[in-house]
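Submitted below is the structure of interest, expressed as C-alpha cells.
One chain of protein is taken out of this complex; the other chains stay put.
Chains here go by letter, A, B and C, matching the order in which they are written, and residues are numbered from 1 within each.
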Amino acid sequence: MARITAGIASSHVPLLGVAADTGKDRDAYFDPIFAGYDWTREWIAKPENKPDVVILVYNDHASAFDMKIIPTFAIGCGERYKPADEGWGPRQVPDVEGHPDLAWHIAQSLVLDEFDMTIINEMDVDHGLTVPLTMMYGAPEAWPAKVIPLAVNVVTYPPPSGNRCWALGEAIARAVQSYGEDLKVHVWGTGGMSHQLQGQRAGLINAEWDNMFLDGMVGDTQALRFIPHIEYLRETGSEGIEMVMWLIMRGALGRETKALHRHYHVPCSNTAIGHIVLEPVDGTVPPSPTLEGNNGAAQAAI
Amino acid sequence: MARITAGIASSHVPLLGVAADTGKDRDAYFDPIFAGYDWTREWIAKPENKPDVVILVYNDHASAFDMKIIPTFAIGCGERYKPADEGWGPRQVPDVEGHPDLAWHIAQSLVLDEFDMTIINEMDVDHGLTVPLTMMYGAPEAWPAKVIPLAVNVVTYPPPSGNRCWALGEAIARAVQSYGEDLKVHVWGTGGMSHQLQGQRAGLINAEWDNMFLDGMVGDTQALRFIPHIEYLRETGSEGIEMVMWLIMRGALGRETKALHRHYHVPCSNTAIGHIVLEPVDGTVPPSPTLEGNNGAAQAAI
Amino acid sequence: MTGPKDIHEYLGAFDDIPGTRVYTAARARQGYHLNQFAMSLMKAENRARWLADERAYLDEWPMSQEQKDAVLARDYNRLLDLGGNIYFLSKVFSTDGLSFVQAVSTMTGMNVDEYKAMMDAGGRSPKGVRSIKESY
Partner (left out) sequence: MTGPKDIHEYLGAFDDIPGTRVYTAARARQGYHLNQFAMSLMKAENRARWLADERAYLDEWPMSQEQKDAVLARDYNRLLDLGGNIYFLSKVFSTDGLSFVQAVSTMTGMNVDEYKAMMDAGGRSPKGVRSIKESY
C-alpha cells in the first residue's frame, strides 16, 4: 500500500533556480536562504525518508498554460516533463520523470470523489516545479524521485478556495491509500510566502502573518482552510495567494502533523522564503462522502 | 436579473447534421426524427420563449481536446467559436457567438462554489454542440441565441458522477440568478440516449430504460442523480453515459419541472434519439454550502 | 449490495460487460499514440499525406507494430483491444469515407445490411448482454 510519509512546503522563487544554476547559492545574499534547506537535503537523502514519488503541487506562471485554457486543478499523468523556456531559455536541469500509474490512479480516484480534475499528458514544467526540486535535492544527474505535477490556478481569479484545496488534499490521501504498490509518497506544497510583484504596493512582506501561517500547518488545527482570498491579498500581497497550494499538502497529511524543520527568511528577490517539513502524527482523513455509488441513496435508486 | 426559463435535452448524433446540411432531413429515414423537433422549433421562435443565451452542455468527441489535455468541466468564455473539422471538413453552419460576460460570471461563481472549472477562451466546437443548434433552429443565417459552451468529459473514464453533474446544474442556477442583466437563459443537455458505437455489442438500444430516464426528468424526483456509471454502461451501451450531461440541465431547473414536449425515436444511425423540453415549476436550488467566506466557520477564523 | 469503495472496484465492474471495452486509463495509456495518430487526421494536409502513403505516415508515430497492422487492416475490434477509442478512430474511418454505421457494423460480426436491419427493428436488445457473470 502506498503511504504519504511527509509533507514539505517551500517557496519557489525563480531567482533561487538562477542562483543554484550559476553557482551563487552560497554567496552572501543566498547563503542564508540555502542554509535553511541543508537540514532537509540531509534528511531526504536518508533511505528511510527518501520518497519514491513526490506529488508536487505548484502553479504554472504563464508557461505551459496561456489564456486559451485555464484549468483550476490539473494533474500530470505523463511519462516525463521538460523544463519550460520561460523567456531566457530552459533551465539546465534534468527532465522530470512522472509516475503515470500512480498519477492516473489518483486522477481517476479524484474524479470519483467529485473533484473536477483536468488530466494532462504532455506539458513543460516551469520554475514553480523545478525550483523546489533544486532546493530539496541540489543538482543531481537525475532527480531522485518520480514526480506527479499538480498544477493549481492561482493567477486568474478566483483561485480555488482554501477549503477546496484542503479537501483536495484529503481526497489525495484517500487515493494514495488505495494504491496497491508499496510506495513512499511525499506531498509538496509550493509558492509563497508573502510577496507582491506588481503595482505601487510591490515588495510587501508580512513576516508576522507568514509565521502565523507556518504555525497553522502544525498540529490538529484546521483554521487555515477557512482563510478567505481577500485576507491573503490584503495581508500577504497579491502573489501571497500561492499559499493556498500549501493547504493541499496539509490536507493530505490528515488529522495531525508534527514539524520536523522550519525556515523563514526575508528577502529573496521580492519574496519572503518559507519552508517547513511536516510528518503526519495521525494521518486520518474523513471518508469520501461522494464516491460514485458508495452511498445508500445511490444504491436505493438502482 | 438573468433567469433560467427552460431546459432542453437532445441527442446530438453527427448524422443529423449531415442530413440537415444535405437536405435529407425530410426523407423517409429522417422525417420521423426531425418531425419530433417541429414543436420545439415553433415554440422557440416565439418571442416569449426565445432565449437570449443558451448554456449548451455537450461533450467534445476528440475534436477540440485530444489526449494531451482532458478537462472534466470546461466552460467557454470566448467571443466566438468555429465549427470543428472532424475529418470531413467543417460543417457549413454559422459561427457560434459566445456571451463572454455571462460566461465569465458563471465561471467565477462556479469556482467560488468549489467546482474546479477549466476556463476556455479559444476552441472549435464539434457536432456535439452544433447539431443541437440545427435541431432547434434549422438553418438560419446566424444562430438566434448566444451560446456558452460547457464541455464535459464523457470519453475517458471516469466521467463526472451523476450527482456531481446535477450539483453543477444547481450551482449554474445560482450563478445565473446573481447576474444583473435581464436575460432569458436556457440550459441544454445533449448527447444520448442509448447507443454503443464499439465492439460486438454495438447497436444496443434500451427504449425502456431511456423512457424511464425521460420520465425522471419531470417532476420533483431526484432519483436520476444517483444512477452509477455502471448502470448506464450495462443498460444503455458504452456511449449512453452521455446522458449524465442531461443531469446538469435538470439540476439547473431546480426543485420541480414540467414537460412541455417529448419525443423518442429509434434509430438514428446507431443511436436512440431522445428530446424533451422542460419548464421550471419551482426553480429553487439549495443555497451554496461552500461559497468562499460565506459561512460561520470561515468568519470565525478571520 | 454495496457500491464501489475505490477506483479498483469501480473499474473492475467494467470487465463484466460483454463485447464492450470501457475507455479507462489503462486503455488510454496503451492507445495514447494510436489515438493521437488518428486525431492528426482532422487536418486536411495530414489526411492527404496519410492517403498518399499509409505505412509511411504510420511510421512517424511511436505505435506498436500490432497497432500499425490493425490500423492498416481497419480491424476496429483489435484497435479497441490495443487502446483505441472510437471517437479517435472515427477520424480514420471518416477519412475512408465510411459512416459510423458502416464502420461500427464491422465490429459486430454482421454485414452492414444485417446491422442496419437490426437497428431499424429497434436495435440490439440489452437482454442477456448486460453482464457476463450474471447473464441478464
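Here is the rule we go by: a contact is a pair of C-beta atoms (placed from the backbone, for glycine too) under 8 Å apart; a residue touches a chain by one contact, two chains touch by 3 or more.
Here the structure is a predicted model, which is why all the values come from computation and not from measurement.
In the full assembly, the chain not pictured is in contact with A, B, by the touch criterion defined above.
Within the whole complex, the absent chain has one touching residue among B:Ala2, B:Leu16 or B:Ala107, and that is B:Ala107. From the options A:Pro51, A:Pro132 or A:Pro228, the residue with contact to the chain not on display is A:Pro228.
Of B:Ile4, B:Cys77, B:Ile227 or B:Cys268, it is B:Cys77 that touches the chain left out of the display.
Summarising the interface, subunit A meets the missing chain with residues 14-15, 61-63, 66-68, 84-89, 155-158, 194, 196-207, 209, 228-230, 233-239, 266-267, 269-270, 272.
Seen from subunit B, the chain kept out of the figure touches residues 77, 100, 104-105, 107-109, 112, 121, 174-175, 178, 180, 291-295, 298-299, 302.
Going forward, only the chains that are shown with their structure count from here on.
Subunit A and subunit B, compared by their mean Cα positions, are separated by 35 Å. Annotation for subunit C: residues 3-4, 7, 10-11, 24-25, 28, 32 touch two or more other chains.
Touching two or more other chains at once are residues 67-68, 156-158, 228-230 of subunit B.
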